[in-house]
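Structure record follows, encoded as structure tokens.
All protein chains of the complex are present and in place, except for one that has been dropped.
Here is subunit A:
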Amino acid sequence: MIDGNPAFVRGELLPAREPPAGEKGLLKLCRENFFRDWLSALLTVASLIAVLLIVHSLSPWLFNAVWNARSLNECREILNGAEGACFAVIRDRWAQLLFGFYPPTQYWRPVLAFGLMLAALAPILFPSVPRRFLLFSTVFPGLGYWLIWGGSLWLPLTAYIGLAVGGIAMRLTARLGGGIAAGLAFISALTWWLVASGPVTTALAQLLPLALATVTSREMGGFLLSIVIGVTGISLSLPLGIVLALGRRSTMPLVMMLSVVFIEFIRGVPLITLLFTASLLLNSFLPPGTNFDLILRVIIMVTLFATAYMAEVIRGGLAALPQGQHEAAEALGLDYWKAQRLVIMPQALKISIPGIVNSFIGLFKDTTLVVFIGLLDPIALSNSIRATTDWQGIYWELFIFIGGLFFLLCFGMSRYSMHLERRLKTDHR
């Protein structure tokens, strides 16, 4: 209670004032982050010393590095007892680490395919790229396959025609209902691939060859192999994972059960087991005489493996969405698939970005496991390089190179995911 003068009325707004001198700029930054109290000051100094020690002990090894030699012995002669890295091995064998035993005259083909892959990814990754370039993204898988494996261009082309056949079948039977139409489309596409595409390819190839020299899967290796398996696995596991996650949340018991069984089975088995299945057992199940490419088999297994993980990551995102979003979409008259595509998935995927990229990175690094079934991934190649008389006894330099390249690719994915999270941040919480 205020006697006599009970009401207080402020006449004008108080002017804003500058903060005190120690509360802004570099001084504040240092104080708050490095020297908040004696413990943080001590830790700052200790960390500085640790960093300096590491740099000091590593620098001679790095700065004395030999880049020009033909064998480890030559390196040692040049170094003459001094400490130093022998990066000459990278200079000597980089092509092998990148391409495996791909014919050197054909190196331009995987390089071109890699460049085209970046071009095909651009419209998918960045919305500022005009949408019409998405057409190229759909063409790229066939083109990339043809460039890397060679053979007749008609093979991927007839495969695409199979997709077109399926699409037309779906359009024609759309009246029968979504499920039936999709089934018929699948059957007609499969029929085309199994029955018609072979003879058609042969016939067209006789008319106009359009062929590149064939390179077999056994000749491929190194980062070429890792990237082929990794990129295919990544780009297939995302859509399949979405379907599987929806299947697991389906109200139809059969669909739900199948999805759960698939996910739990694949997740419960080590990837190596699946890879061995791919390399050894799969042939016993296939009709005799079929020659199913080993890399293709590996890709299928890696994709299945990644799909199971992806489905669970996306299911987490779906579970995080409030029920109200489903209800609002339904109340507006959107059917199940439109609601999923326009309302639910964009939000669920956004929530799942960290998990999705986590799976992508894991999958990409897991491609090195193909070493166990005799494919020449970068690690396998480093072993075979060390087995030569020239480079026997070299370790660090090869692994630093391989690790560095893997790090670059994975770090790129991680940065992109952070960029994507920022770009899609619309909730303003």
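We take it that a contact is a pair of C-beta atoms (placed from the backbone, for glycine too) under 8 Å apart; a residue touches a chain by one contact, two chains touch by 3 or more; residues count from 1.
Criterion: contacts and distances are computed from a predicted model.
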"Chemotaxis protein CheA", "Amino acid ABC transporter ATP-binding protein", "Imidazole glycerol phosphate synthase subunit HisH" or "Cytochrome ubiquinol oxidase subunit I" - which is the UniProt name of the missing chain: "Amino acid ABC transporter ATP-binding protein"
Touching residue (missing chain; options A:Ala16, A:Leu118, A:Met252 or A:Ala331): A:Ala331
Residues in subunit A touching the chain absent from view: 322, 324-325, 327-335, 338, 342-343, 346-347, 350, 424, 426-429
